[in-house]
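For this depiction, one protein chain was excluded, whereas all remaining protein chains were kept in their positions.
For clarity, chains are labelled A and B in written order, and residue numbers in each chain start from 1.
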Amino acid sequence: MAARSAQRGSAAVAATLAIFLVLFVGITLYYFLWKVWWYPPPINDFGREIDAQFTRTFIITGIVFVASQLGLAWAVWRYRANGGRATYFEGNNTMEAVWTTATIVLFVGLGIFGRTAWAQLHFDAIPADAMKIEVTGKQFNWFFRYPGTDGKFGRTDPKLVDEANPVGLDPKDPASTDDVVTATLGVPTGREIELIERSLDVTHGFFVRELRLKQDALPGLLIHVHFHADVPGDYEIACTQLCGSGHHRMRATLKVMPPAEFEKWLANEKANQ
Amino acid sequence: MAAHEAAVHHHAPPQGFLWKYIFSKDHKVIGIQYWLLALVAVFTGMFLSLLMRIHLYWPNAHIPGMDGDFTPEKYLALMTMHGTIMVFMVLTTAPQAGFGNYFLPLQIGAEDMAFPTLNMMSFWTTFISFVCLIVAFFVEGGAPISGWTAYSPLSTLGSIAGPGEGLGQTMWVISIAFFCAASLMGAINFITTLIDLRARGLTMMRLPLTCWAWFITAILSLLAFGVLLAAGILMLLDRLGGTSFFIPGGLVVSGVQQTGHSGGSPLLWQHLFWFFGHPEVYIAIIPGMGMASHALSTFARKPVFGYRAMVYAMSAIGILGFMVWGHHMFLSGMSPYSGFAFSLMTMAIGVPSAIKTFNWLGTLWGGQIRFTAAMLYAIGFVTLFVSGGLSGLFLAQPSVDLYLHNTYFVPAHFHLVMGVAAIFGMFTGTYFWFPKVTGRKLNETLGKLHFWLTLPGTYAIFMPMHFLGLAGAVRRYADSTAVQFLPALQPVQFFISIAAFITIAAQFLFLFNVIWSLKYGEKAEGNVWEATTLEWTTASPPPFDNFAGHEPSVYRGPYEYGVPGYRDDYLPQHLEPGQLVPEKA
Partner (left out) sequence: MPGAPVIDDLEITPSDRGTRGPSSAEPPYGPGGGGGGRGGDGEGAPRSRPARSQRVYYTGIWLALAAILMFFMALVSAYLVRKGTGNDWRAVALPRVLWLNTAVLLLSSIALEASHRAWVRGQASAFRAWWATATALGLFFLVGQYVAWRQLAAAGVYLASNPSSSFFYLLTAAHGLHLAGGLAALLYVLSRDWIRLQAASGVAAEVASIYWHFMDGLWVFLLLVLTLGR
């Protein structure tokens, strides 16, 4: 009697656990496959490459996730105690070899596949004709500096930093006179942009979702990244590296414009300095 | 003649409350002390996260007892201390120092740990560390705001970098330094005990997987905590001694020129911290893996599937764990070539993790599963480890991490593995070993209710965080609507907060169960789970010298469940072959 009720109890628990796992898998799959909350569409090819690697990773992890969780659900249901003896086996070397090899191939293979996008961003040389823009992060703003018509950045000195001169531009350097410092990152479409990131104080992080681009800005270093943007519009720049109490409000806007509009915008920014 | 060599101590049990319960050198008392410290810490840490979750959806809510408004710095201080307390005082104490101290000597048939005095010192040093950490809340400026990762220069410039960055951050560093010393003492004890004090017949390959887990974890601790200690000393010197290990020159903070430092490297801190930090997360999870293996086998009534593979996999995770730290730094300005190398190593570490998962499934396969509370938590460990581990595959690739780094996807990943799976390992251990420690069982009904609230609850908290991350929500934001694309995600934040309230409330069931069962729990002396390992051969609780002077000998492996041809479906390790009862013909 006790044994049977124990078995029934065991069936109830097993069923609940199995059903919970199946529901869990179902709900998770739904939110992933229907992309209820998802990343925004990319605005360049690089973004599409990143997304392709995302998709490959989703597929592989998704299959492993579903198989493992449903396997667990099946095992807890099928092998609930029923008064008998367990099947005694200590392992299976063939299976171990098979799934170890499969996992190595899948996981390491996936990692190697992702090399292309990373290489594009960081291994390949930045095109020499890229438009250079300096990005300066400080608690809690972003500033962007354009080298102007001479194509040269003027000298900066931290000792010259103040409210009116947030990047510390040295007015005595002739290259500084045509530099334009803005609080918005304006870029033209169809042009490779080189960002030179730096920080005045602590570590910050530059992130634009639609570019699939993120790079920390470290004080004491100049870090180069590059991108180009194909779709005009305004995109959010968020700080992603904890930088103090104003970390959440350290934002700016990336304005992508057709080249003609960009020139007008830049001229306007210069005039308003 | 008794060829057994002299045991660790033959002196009489201590007398007096102070020596028996406070400054005890008995590994069992020390194990309980660590477990209790972790219990206090986990409820403290949960309370901090409760405040965080309230603030993220109800930012204008005034918290009773909170001095003034719920400012961003308060949020960041709560977040920093939540992470520090949970990672160090919970995940690095209970699974290893708590359960390990109590049960390693018992499972290997020893009287005590190799160095009982050192053991006592390691607990009290941990306690001092915890006190220093809590003191940080109450000093001028409050607790630090730089996260448990304390990146420089935010953490090294002093209060000009932000509130809490004065004495609060200094107390944090001092606390960590004490913790490093305590962990190193513990590691020396664990490894020596396991190497030198095993019972006769207990070869390495007959060790329970819990012991292997504590052994490997102790080796990781031994090699990692020295590095953190060095980093902490360098940070302390930067903060107080005017040095510039981690602080570059030319800084302008809040308009003020920082002339006191130059030439240092923020990346150097990151490298040193993460060289420790990555092994640390394996220190947090490996004991839980051992516990899960142990419980799954015991309650499925069959051997662990692939015992050797499990040992090799845990060892591989431990070794590889020292070679992957750069995956926390893909976007830090570190060389992208190093980044790619770290990425491949990180993808590789997924392999032994996968092997373990398949072997857990294999352990259940063909079993006779008994759904005790301990078993439910062990099964919960497996599903959580799969969910949490797989999101690591995204973060391990720099091309994908480009988008996901420092978004909510990261806390989703590490909470599922560390914050839930590892905790489930602790629940498994508690429900499993409570009878051995106290002579009574925890109430099984309450335990199951606790499980049925906690597993869905924690999934409800942390699975949605993946979607926040995919949508680009940045982590460590005191304001969850601060950036243009965030307000649309507030319904998700709301859901997470509600799930958190319910799940945190459910943990009081556990607390109640522990307290209630101490007095009223079903008496459970003897081998309540019909288990095979040595701790079940002695009284509950065990006598002072564990085995009443009769050191056991071991004749077989630890997971001989369901062996055909015998009356019982389990063959204890300590029974001589002649003592086993065959099945009636």
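We take it that a contact is a pair of C-beta atoms (placed from the backbone, for glycine too) under 8 Å apart; a residue touches a chain by one contact, two chains touch by 3 or more.
In this text, all values refer to a predicted model and were calculated from it rather than measured experimentally.
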Chains in view that touch the one left out, judged over the entire complex: B
Touching the absent chain when the full complex is considered, from B:120, B:197 or B:283: B:197
Absent-chain contact - pick from B:227, B:304, B:329 or B:345: B:227
Touching the absent chain when the full complex is considered, from B:13, B:241 or B:255: B:241
Which of B:91, B:134 or B:188 contacts the chain that the document leaves out: B:188
Interface with the undisplayed chain - residues on chain B: 1-2, 4-8, 10, 114-115, 184, 187-189, 191-193, 195-197, 222-227, 229-231, 233-234, 237, 241-245, 248-249, 262-265, 268, 271-272, 275
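Here is the rule we use: only the chains that are shown with their structure count from here on.
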Separation of mean Cα positions, chain B and chain A [Å, integer]: 28
In the complex with chain B, residue positions of chain A that touch it: 9-10, 13-14, 16-17, 20-21, 24, 28, 31, 36-40, 49-50, 53-54, 57, 60-61, 64-65, 68-69, 71-72, 75-76, 79-92, 95-96, 99-100, 103-104, 107-108, 110-112, 114-118, 121-123, 138-139, 158-159, 161-163, 168, 200-203, 205, 207, 209, 212-216, 218-221, 223, 236, 238-249, 251
In the complex, chain B residues that touch chain A: 71-73, 76, 145-147, 151-154, 157, 161-163, 248-255, 257, 264-267, 300-309, 331-333, 336-337, 339-340, 343-344, 346-348, 350-351, 354-355, 357-359, 361-362, 364-371, 376, 379, 382-383, 386-387, 390-391, 393-394, 396-400, 402-403, 405-407, 448, 452, 455-456, 459, 463, 467-468, 470-472, 474, 476-479, 482-485, 489, 492, 561-564, 569
